[in-house]
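This view holds just a subset of the chains, kept in their places.
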Amino acid sequence: MSAPTAVRPTEDELQAQFDATIAADRRIEPRDWMPEKYRAGLVRQIAQHAHSEIIGMQPEGDWLLKAPSLRRKAVLLAKVQDEAGHGMYLYSAAETLGADRADLTDKLVNGKQKYSSIFNYPTLTYADCGVIGWLVDGAAICNQVPLCRSSYGPYARAMIRVCKEESFHQRQGYELLMTMMRGTPEQRAMVQDAVDRWWWPSLMMFGPPDDDSPNSAQSMAWGVKRHSNDELRQRFVDMSVPQAQALGVTLPDPELALDETTGRYRFGQIDWTEFKQVISGNGPCNEERITRRRAARDDNAWVTEAATAYAAKHAAR
Amino acid sequence: PADLGAYCLMLGDDALVLCQRLTEWATRAPELEEEVAIANCGLDLLGQARLLLARAGSCGVLGRSREHATDSIPDEDALAYFRDPDEFVNHHLAEADGGDFAQTMVRLLVASTARLALVAHLRGSRDPVLSAIAAKGVPELTYHRDHAARWVLRLGDGTEESHRRAQAGVDAVWPLTADLFTATDVERRLVEQGVAVDPADTRDEVRDVLTMVVERATLTVPDWPADRPSPGRAGEHTDELAPLLATLQGLAREHPAATW
């Protein structure tokens, strides 16, 4: 018996198969053929997301040592730990596409890859930890829930776990704010101040308006992205206004009002100039965030080298 | 019950202060995996501290903390946030500055080995709360010790630089073991009642474990220091504790009437 002739499919056939998978809303898995641009786009998106988790540990991490009760300290420590975990899953998902984690980290600390610009704002009081949970994690969830249906399997699966944990964090943040609102006048003022500072940056987390978002169309066609920036932003506003009311805080937008015809909330104009400034590295804390991460890599390089050397010796024996 | 409360405070303060030191690494460890592991150890210690401080409070051992903390603040927080340094009774081992990653892991190895030996025996305590806290602590501390031991092995037997740093860490931490094995009067009274464990009884076991790990890590075991009564247990501390507590307590003390 002769071995069956291996029929090697042509590039066109592979492309057709890929298109059919996407069209049927089925998932692409690591062993499947995929267009180079799809792969590159995904690596960029997943890496950016992973970087955001890692950099996102810092604004709250600053408060780990200063949390005002042991219970809040435990909650915050568990949250920061979850974020490190999210970073790990996401880098793993990127590695299934052939990326290398050390290389991605280099790109982060050299400013070659971006992370969510929201983390370039400072955390001034403990209320910021609550508002980051409520608004920033809330916006992240609005962005990420559709990614649980991403066309790329490992990414979609990572996102399911991430979203579940994020929504737990969101509730804890909101609960902190609720507790503070029930506390002293100073605590209430801290909450309002934090909401005033984080509201607009949270709206910016959904990215530029649809008419100025160049990569969106291709991402939506490939089933990597599922909703337009503006639609997700609107959804976030619709969700946050009732939560703000229940909390008893004012959102810093005089134009915010229920549109009686559509039942959705109109809101004011976002300052896209600020957004572009922060995204292009001129936010209040960009330098600090990257420096901390670079230091973690560089100051501990000897540890990584030691671990590698040890592994090599003991594999050799 | 005052003795029992004081004893819970000793064990609780060791956990709380070491947790604070470890947490300094939570967003600047060498690897993501290590940040997760450090947060894990921190959470375990924090959990032990909370149970022990609450137990101390329910025994009425609150020191001067209630003069500052308002009623709405639970005992665990009154004790953690509203005691001054001279009311803290942790060993110097917990409060010492962390140094580099190697020294941090050596300290974690020593602290978790000593605490594990103690807590393993405490499972048999006549006090049911203490014995339950101990039973919960044993697997946690076993993980901390093994995690730290793995790093000491890798660093001791890794590169030349890491060997040098690991040996420096061992040399820096070893003298602090002098405080670990002499019982206070409180402990002695509780040992007689079958409530506490005499730390002297754990000395050989602790030294054996540490010697084995350090030797396998190709490092030199320094001379063991002579045992002495722990100054920390008497409220006497190094200059390193006050700034640690200032960070820990600052926000809570700024808002004594707040609830969080």
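A and B label the chains in the order they appear, each numbered from 1.
The definition used in the following text is that a contact is a pair of C-beta atoms (placed from the backbone, for glycine too) under 8 Å apart; a residue touches a chain by one contact, two chains touch by 3 or more.
Note that the structure is predicted; figures quoted are calculated from it, not measured.
Trainee: Having one representative of every chain kind in view, what are the subunit counts of the entire complex?
Mentor: Counting every chain in the file, the stoichiometry comes out as A x2, B x2.
Convention: only the chains that are shown with their structure count from here on.
Trainee: Taking each chain's centre as the mean of its CA atoms, how far is chain A from chain B in angstrom?
Mentor: 36
Trainee: Across the complex, what residues on chain A touch chain B?
Mentor: 54, 57-58, 61, 64-74, 77-78, 80-81, 84-85, 87-88, 91, 126, 176, 179-180, 182-184, 186-187, 292, 295-296, 299-300, 302-311, 313
Trainee: Quick check: in the complex, which residue numbers of chain B touch chain A?
Mentor: Residues 16, 20, 23-24, 26-33, 35-36, 39-40, 42-43, 46-47, 49-50, 53, 73-74, 76-77, 80-81, 101-102, 153-155, 157-159, 161-162, 165, 247-248, 250-252, 255, 257-260.
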